[in-house]
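Here it is, the structure in full.
The complex is shown incomplete by one protein chain, all other protein chains being positioned as in the whole.
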Amino acid sequence: MTTPLNYSYYPGCSLHASAGEYDLSTRELFKALKIGLTEVPDWFCCGATPAHNVDELLSLSLCAKNLELAEQVEGDLAVACAACFSRLKTAQHVLGESPVKRKQVEKALDAPLHLDGNVKHLLDILARDLGLERLAAAVNKPLTGLKVACYYGCLLTRPTDVTNLDCVEAPTIMERVIESAGATTVAWTHRLECCGANFTLSRPGVVIQLANAILDSAKAAGADCIMVGCPLCHGNLDIRQKEIEGVYNVEYNLPVFYLTQLVGLAVGLGPDKLGLDAMIVNPMPLLKEKNLS
Amino acid sequence: MHPEKQKHTFEPKIIAFVCTWCTYAGADLAGTSRMQYPPNVRVLKFPCTGRIDPVFILKAFQQGADGVLVSGCHPGDCHYIAGNFHARRRFAVFRKLLEFVGVDLNRLQFSWVSAAEGGKWVEVVTDLTEKVRAMGPMTEFRELALEEQWSGAINTPELEEAYNQI
Amino acid sequence: MKKKKMIISRETMDVDFVRKVEALSGTSVRRCFQCGKCSAGCPMATFMEHPPNRVVRLLQLGQWQRVLAGRSIWYCASCETCSTRCPNKVHLASIMDALRKLSWDLDGPSKESYVQLANKIFLDNIRIYGRQYEMRLAAVFNVKSGQFLKDMMLGPKLLSKGKLKMFHSKNKNMPEIEKIFARIEEMRRKGEAL
Partner (left out) sequence: MSRIGVFICHCGENISRTVDVERVAREVGLLPGVAFSTDYKYMCSDPGQNLLKKAIQEQKLSHVVVAACSPRMHERTFRKAVEAAGLNPFLCEMANIREHCSWVHENKEEATVKAVEIVGMMVERVKKNRVLPTITVPVTKRSLVIGGGIAGIQAALDIADAGHEVILVEREPSIGGHMAQLSETFPTLDCSQCIMTPKMVDVANHPKIRLYTYSEIELVEGYIGNFQVTIRKKARSVDEDKCTGCGVCMEKCPIRKIPNKFDCNLGMRPAIYVPFPQAVPNTPVIDRENCTKFKTGKCGLCQKVCGPGAVDYEQEDRLIVEPVGAIVVATGFDLYNITEKPKGSMIKGYGEFGHGKIPDVIDGMTFERLASASGPTGGKILRPSDGKEPKQIVFIQCIGSRAREKGISYCSKVCCMYTAKHTMLYHHKVHDGQAYVFFMDARTPGKAYDEFWRRSIEEEEAVYIRGMVSRLYQKGDKIVVMGSDIAVGVQVEIEADMVVLATAVQPQAGADALAQKLGISYDKYNFYSEAHAKLRPVECATAGIYLAGACQGPKDIPDTVSQASAAAAKVMTLFAKDKLEREPIVARVREAGCVGCFACKKVCAYGAVEEKEIRDRQGNLIKVVAYVNPGVCGGCGTCQATCPSKCVELDGYTDEQIVAMIEAL
């Protein structure tokens, strides 16, 4: 018998809003895999990119406060959003390295810091804590024939030596996870390129340009769909896909799944439990074609 | 710079422990360049600062020195590859020890003077002489009865640790 | 764009500013040997008037006004590509953070107001609600930036998919968050933090 897996859970702002299906599918998948998930009570925004962009001290303080809140729940902290993950990890790293900043943050929180807890992205939990073998064993509807382009974006593996999720330049963790679920992965050139998430509001033109290159690369590699582990990437690739097609006069029609949605499918969860209806690029034709729904 | 010779009531005794290759040669250069400095310093030549046992410094103070200068090659320039490096580590610990026994560390100066730095030699010696002159004679230590068997006598934990570090 | 001649002297090289950048970012500006690898991989370089390597170069020369006057720093996406690949351990993404912070403090001699505005609304959101409400974020941004029509196409689609929340929930930690903001402001006032 292996010890039961239990985590505290930090969904991050988007999962309570635009990325509701990521939240839903995460909870359902973990339930199916018998992994405990308890949401950190009254967590708040980690500050994401805008905070560290202009105010590192604020960003560090917000992250540190959330880490402290997470201590109330037993287990390592599971994080779904790549941006939150990167922020929380960076805060742990920076505060561990710089006594000056640590002092400042302690002052801002008016409390000592809790930095020892493990912060893990969902991928890490699936690939390492649960393990690929147990994951594969739980699969009852393998995604046979589905060609997936795994999109890491910039923040899952960076900065170097901080997130420690996988090799910064040649990660394979997403591929390994989804291959365990029976899918085929494609080798493509833009899996680590940035989609410009930060500019989705202020400079959508930039995002459209960057996201187009990513979609183009995935299409060229023969992918049926894209898999992401970040609500921001998802927003740019899925929600904006139609707009991009219009601007560049191309047709991609690439459904963009959260990793939990695809793995969820493979362990036999229905579309309603995965929020597939919330996807802007309708995945159903593809899933029908591949006999996956 | 001593245009007018001043009369002093107190002439400190300065002992300089120097290495042959750099500082001794630097002092020679000061001579060949006919530079001038106070006559208070007595030079003891060592092959290398690595040879300088901290005990000699204690001994010098005990024998009436008011100031001690230790000088060798610049880091990385040791004629014997790394002797000055070991010396540096040893003295770092030794300073703490001296402080502990009550020697004012201003009386002890470490410096690097290369064979080309006659001017620096003059500067270092002059500065130390003036500094020590201002401090007055070193009396505390003369009374302090050092063990006659001086060699290896100060085996304090600090020194021990220093040896282990090397 | 007309370029002003750069007069270099001890007086025109503002080392203090650069030291602040180094303190905030925890990385050395002098280390950069101008290989350009950062700029080669930066996804945003084509949008910047000073590519990343040149931002560092201008800092090396103490010419921060030139950097802040442009929009380069606001076009950095914080993707960390530059820091990850710099052969010389220059953490350029953190330098960009520091520059934005300092520019923000100087009340923006920058030309790029949209990004600043978005950031500001984002931070206000945290202070007021504890979390982000994308609806509010977008709405306020559109009103304040005067871009009412931008992204109008997306709105209804998102609403129909349940992707935009209209209401926010209560967060018990709100007083605590306000305190964090306030303490940081206090520290800055007292000069205990940059």
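Order as written gives the chain letters A, B and C; numbering starts at 1 within each chain.
By definition in this document, a contact is a pair of C-beta atoms (placed from the backbone, for glycine too) under 8 Å apart; a residue touches a chain by one contact, two chains touch by 3 or more.
Note that the structure is a prediction, hence the values are computed from the model and not measured.
K.L.:
Would you mind listing the shown chains in contact with the chain that isn't displayed?
P.N.:
Even though it is not drawn, that chain still touches A, B, C.
K.L.:
Which one touches the absent chain: C:R54, C:R71 or C:R131?
P.N.:
C:R54
K.L.:
From the list C:A40, C:L61, C:M174 or C:M187, which touches the chain that is not on show?
P.N.:
C:A40
K.L.:
Touching the missing chain, which residues of subunit B?
P.N.:
5, 13, 15, 20, 24-25, 27-32, 34-37, 39, 42-48, 50-54, 56, 59-60, 63-65, 79-83, 86-87, 90, 122, 150-152, 155, 159-160, 163, 166
K.L.:
List the residues of subunit C that touch the chain left out of this view.
P.N.:
33-42, 45-46, 50-51, 53-54, 81, 85-89
K.L.:
Applying the definition given at the start, please give the residues of subunit A touching the unseen chain.
P.N.:
167-170, 189
Just so we're on the same page, only the chains that are shown with their structure count from here on.
K.L.:
Could you state the distance in Å from the CA-based centre of subunit B to that of subunit C?
P.N.:
Here the centre of subunit C sits 54 Å away from the centre of subunit B.
K.L.:
Measuring from the mean C-alpha position of subunit A to the mean C-alpha position of subunit B, what distance in angstrom results?
P.N.:
64
K.L.:
Let me have the rounded angstrom distance from the C-alpha centre of subunit A over to the C-alpha centre of subunit C, please.
P.N.:
Taking the mean C-alpha position of each chain, the two centres sit 23 Å apart.
K.L.:
Which positions in subunit B are in touch with at least two other chains?
P.N.:
none
K.L.:
Where in subunit C do residues touch two or more of the other chains?
P.N.:
Residues of subunit C touching two or more partner chains: there are none.
K.L.:
Show me the residue ranges of subunit A that touch subunit C in the complex, using the header's touch definition.
P.N.:
Residues 13-14, 16-20, 41-45, 47-58, 61-62, 65, 69, 94, 97-98, 101, 104, 107-110, 154-155, 158-160, 168-169, 193-194, 196-199, 201-204, 206, 210, 239-240, 243, 277-280 of subunit A touch subunit C in their complex.
K.L.:
Spell out the residues on subunit C that touch subunit A in their complex, using ranges where they run on.
P.N.:
Touch list, subunit C to subunit A: 24, 26, 43-44, 47, 75, 77-81, 83-84, 91, 93-94, 97-98, 100-101, 104, 114-119, 122-123, 125-126, 130-135, 137-138, 141, 145, 150-151, 153-154, 157-158, 161-165, 171-173, 176-177, 179-181, 183-184, 187, 192-194.
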